[in-house]
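Rather than the whole complex, this shows some of its chains in their spots.
Chain naming follows the written order as A, B, C and D, and within any one chain the residues start at number 1.
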Amino acid sequence: MAKQLMDLQLDEEFELYVLLKEAKKRVAKNGKNFISLVFQDSSGQLPGKYWDASAADIQQFVSGRVVLLKGKRENYMNSPQIRIMAMRLAKNDEPHDPLAFIKRAPMTRNQMEDIINQTIFEITNATYNRIVRALIAKHADAFFTYPAAKSNHHDFAGGLAFHTISILRLAHSIVNQYQDIDAPLLYAGTILHDLGKTIELSGPVATEYTLAGNLLGHLSIMDAEIVEAADKLGISRDSQDLILLRHMILAHHGLLEYGSPERPQILEAEILHHLDELDATIMMIQSALKNVAPGDYTDRIFGLDNRRFYKPKPPVPTQKPSQSQLF
Amino acid sequence: MAKQLMDLQLDEEFELYVLLKEAKKRVAKNGKNFISLVFQDSSGQLPGKYWDASAADIQQFVSGRVVLLKGKRENYMNSPQIRIMAMRLAKNDEPHDPLAFIKRAPMTRNQMEDIINQTIFEITNATYNRIVRALIAKHADAFFTYPAAKSNHHDFAGGLAFHTISILRLAHSIVNQYQDIDAPLLYAGTILHDLGKTIELSGPVATEYTLAGNLLGHLSIMDAEIVEAADKLGISRDSQDLILLRHMILAHHGLLEYGSPERPQILEAEILHHLDELDATIMMIQSALKNVAPGDYTDRIFGLDNRRFYKPKPPVPTQKPSQSQLF
Amino acid sequence: MAKQLMDLQLDEEFELYVLLKEAKKRVAKNGKNFISLVFQDSSGQLPGKYWDASAADIQQFVSGRVVLLKGKRENYMNSPQIRIMAMRLAKNDEPHDPLAFIKRAPMTRNQMEDIINQTIFEITNATYNRIVRALIAKHADAFFTYPAAKSNHHDFAGGLAFHTISILRLAHSIVNQYQDIDAPLLYAGTILHDLGKTIELSGPVATEYTLAGNLLGHLSIMDAEIVEAADKLGISRDSQDLILLRHMILAHHGLLEYGSPERPQILEAEILHHLDELDATIMMIQSALKNVAPGDYTDRIFGLDNRRFYKPKPPVPTQKPSQSQLF
Amino acid sequence: MAKQLMDLQLDEEFELYVLLKEAKKRVAKNGKNFISLVFQDSSGQLPGKYWDASAADIQQFVSGRVVLLKGKRENYMNSPQIRIMAMRLAKNDEPHDPLAFIKRAPMTRNQMEDIINQTIFEITNATYNRIVRALIAKHADAFFTYPAAKSNHHDFAGGLAFHTISILRLAHSIVNQYQDIDAPLLYAGTILHDLGKTIELSGPVATEYTLAGNLLGHLSIMDAEIVEAADKLGISRDSQDLILLRHMILAHHGLLEYGSPERPQILEAEILHHLDELDATIMMIQSALKNVAPGDYTDRIFGLDNRRFYKPKPPVPTQKPSQSQLF
């Protein structure tokens, strides 16, 4: 595999195609403009400063563009950074697709589509089935490429679909273990619960909140999408099915303080809330533990009330446990 | 004016047309059915028990029906109640419209329609204007007859429109006093902010929450209505106007804990939240003070953190204040 | 199956063996003693009053005893109750085991023992394995017969083991779905997490909190049990394994406010907390829904922030959903 | 109009009279003293450092003094600052009144005095009238020149009176719209509610909290002032009027958490609390929006729970709204 940003050693010089994840115009102490940059490829990201930026530079080097970067990996204030030696936009016959430079879900789009397909077959209630089909079809491209969040958990390309699928797997376990769960409702609610993020967020690259995202939030966005889909499919606004499905989406944050306008009032909505939280929590902790040596603690995790988590040392080999039966 | 429920003296016998506000089947100590009733006219309400109820009685004497009641006002456990001597449903040529027996807003529907009309003329932004027209036209009957809440504040027929108009008057004061307020947005948001209650609540008589009311809430209900209206009017889902108007409705409870999925993020939404709270607060306090003698305290008001309010005694006449100018 | 308490009709006379679930001495208006009783069999419970109780009656009719009850099912204040016609303690050759009269887990003790056995084989870490074996062996009788709580969730005989096994099933799903979970630690922590309830609670019949339960709580009780077991097994107090296992128990309530002296700081402790909450929540909601007709709401559930849950009506048969593949 | 601080371009040299808003002695890396300064005129403020400060410099260049400053506007770390070339105190025949260099309310003192005068005439209750007259007369100079807060809202000269007058205007709207409001009490409470800030704060220039401000707060300060005024005017400590007026001041923060020792328990106190909050909120949002381009968000506003507010883009001209009457 070709060398990537995270492979560079201190003082190593290099020439690489990288994505501009962030690009902000600043004014230097000498009064001239420079661009504060964050370079990214699928291995990770590093900052750098483009000094004495001309108006043309500022116009072309914007976030979301791929560049050919010639530089040197240095250290500043104990943190690694790039000294830029030369930089130009990638040409059309060079690698220039931003999506190729960002972290991706551990499943391919095809794999994820198959799972969604399969699950839709299990949604045997016609109302739920038709609405899910309509909305997934409408937002498919974004659904399979967007992250699940700007930061925090599943913040990689395809993270939205991957997080959804992860909850679906948990939901199947629940349906197998407990009786009297309305599986079609649970699956339909799961598939749609975060689909509004395709409108709340700006895209898989250089992700920001949109105006609708900030002022409406993905719950209300998706709620209105469901109603519109139902209208088009001739499903009555008063149908219990429609109200239950809308409730699944509106209530999935569990608490009013977390932005749900209603708390869960049906069993399946309560379950979806728990599974959503559980999957996001595991993902956040496991991401944080990856950067930590055994015996150490992670940094404080914002999304988990600023708790730190401990990574245990490998267990000392001990005597084999008894194989006798207890009862 | 004819005698009403609240005019009856202890032990007075009477014959009156009254509304059955509540009617619940119960089983008596002797194992027979009875109906626990609440009678209502526009003067107030009184309870009573219909003993030895037959199946036919139970079927006809349901909440929302008007009856001709022959009875006697007695006392039980220190509270007034009705001893039922005879009771039958009102006939079609007798007073039988339930709406005639409930408390009403202090303005007529015509007066309120005029004010809404006038305000719509002041909504000079075409997007807001068209959506408000469409939705008020669609829900007009309910808007002008429903209460603003099942209990708490403005819980009388026409209360929803009256509360809306009361906020509109405050909003006009604000627009006059402060610069740079987007008046059309503030007025449009005000008119629509509680309109979802026409779907959240069951009606002006024997008001209950509907399934949609419980599981979705009036904020999300109206949000979806606005989107549907915009679709029909050909207004783009991404138009800033539409997003701002939706935000006015979604944010008007002010805090996530109060059921708004987003807190106000534009000036007009913050103002609407304050005016809504102010009008509801004044109405709750003034209703409570009506039942209290000067020098006493109201009962604890649930909607105001269980505070009691004091009704001052009339001021003692004192010397006339100075008429000289201070500065 | 023989007739039980819940099968009785209004005014039906009967003679049944039943358990005294509660028995409280009271003084009547006439100054004489009576006993306020709650009768129970596995179908449910009903109250009754034993009037003019002699000193001997008061001494023998105490909670936890089985009696032969001759009575009549009546109604008082709209609630069913028993009029006692005659009552005596059950003899040794009659049904007199209190455990036979209380609700039971939907699995037999043998079935539950098998699952625990199997899981212990999967606990391949010797420290965890040995401690779990020692403590389950020590508390086996109570573990398989106690409820999981005095009220709220899994409040039936065998509920403690059943709840534990239910979480173990969820834990297996998690281990299958996610990488890098320490399965032995998760299983060991799950088996022990509520085992302290065998000391916190008084037993399967007429369950009360013990003094240790009130003043120490089942978390600290089990923590000290684990340390004692480790001492006896020669496991060092400073071993990381021991500290992690103790942390699983101490942190499983998740929040300080819920009685955990530490919040989860390892991944497996966080997962155990979520699964515990999830299983208890599903159980509480499903119990409540059992008593409710479709289209109605449950009573407010204390353990779920006083929320009510809706039981949907059966779906209206609709057109068959599409069988075409979406992607 | 003469050039001011905010008019200076990068690298522009200038000579201006400015106020020293802050002046703090510091020790430089080389061990010598310097003075860290903030310069201010009514256009805004800029920082600068006075190096190698002698003892005499430190004594004369203190906050609150006006200086003639010769300097150059530079940039440091992306923020503008002043390089000081020469600096001396303003002489008596030069501009040297600090008040001339700070931002001011948008009304003159005369205009504000007139409004207060007028309102006092409307306070027809003699107790309120006499106390208000006495206290406004006593604190007039401070009342019309102090800011309403050290920072947050109305933090400009005359802000205290301007904020008071703004609430008075809202209060008049309320009195016009609702019945049974005790207007004299509402107006008197409004005028006095923040008057304690004349003792809580140090003055209009270089505003700090006084010892009394920190340890007593402006509510208790004003409460004691009212009692003292009443004593001097021969008004009984037990008079209901006096208790109600004191309650208006003590309760106007609305919640105990906000420093009110009692929550509002009369209608007029509740209204005053709402109007105070409403006016301060509008002022904070509008100040923040001034520094923001359409389509952008303000910085997070500390006094509003760290919310950001959106400044909408100008509406796109659309078709004219319908002029037809709806009802």
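By our rule, contacts are C-beta pairs under 8 Å (C-beta built on N, C-alpha and C of every residue); 3 or more make two chains touch, one makes a residue touch a chain.
The model shown is predicted, which means the values in this text are computed figures rather than measured ones.
S.K.: Count all the copies in this homomeric complex, not only the 4 that are shown.
M.R.: 6
One rule holds in what follows: only the chains that are shown with their structure count from here on.
S.K.: Minimal path length between subunit C and subunit D through chains that touch?
M.R.: 2
S.K.: Which chain is most remote from subunit C in terms of Cα centres?
M.R.: Relative to subunit C, the chain whose C-alpha centre sits farthest away is D.
S.K.: When subunit B meets its copy subunit C, do both sides use mostly the same residue numbers (more than half shared) or mostly different ones?
M.R.: different
S.K.: Measure off the straight-line distance from the CA centroid of subunit A to the CA centroid of subunit D, and report it in whole Å.
M.R.: Each chain's C-alpha centroid was found; their separation is 45 Å.
S.K.: Between subunit B and subunit D, what is the gap in Å from one C-alpha centre to the other?
M.R.: Distance between chain centres: 40 Å.
S.K.: At least two other chains touched by the same residue of subunit A: list those residues.
M.R.: As it turns out, subunit A has residues touching two or more other chains at 211, 214-215, 240, 244, 265-266.
S.K.: Taking touching chains as linked, do they make an open path (line), a single closed cycle (ring), a hub with spokes (star), an all-linked set (complete), or other?
M.R.: Graph shape here is other: it fits none of the named patterns.
S.K.: Which chains touch, pair by pair?
M.R.: Pairs flagged as touching, ordered by label: A-B, A-C, A-D, B-C, B-D.
S.K.: Going by the contact rule at the top, pick out the subunit B residues touching subunit D in the complex.
M.R.: Result: residues 113-114, 116-117, 120-121, 123-127, 129-130, 133, 136-137, 140, 166, 169-170, 173-174, 177-180, 182, 239-241, 244, 263-267, 270-271, 274-275, 277-278, 281-282, 285-286, 289, 297, 305, 307-310, 312-313, 315-316, 318-323, 325-327 of subunit B touch subunit D.
S.K.: Considering only the defined contacts, which subunit A positions touch subunit B in the complex?
M.R.: Listed in rising order, the residues of subunit A that touch subunit B are 211-212, 214-217, 219-220, 223-224, 227-228, 231, 238, 240, 243-244, 246-247, 250-251, 256-262, 265-266.
S.K.: Mind listing the subunit C positions that touch subunit B in their complex?
M.R.: 10-11, 74-78, 297, 310
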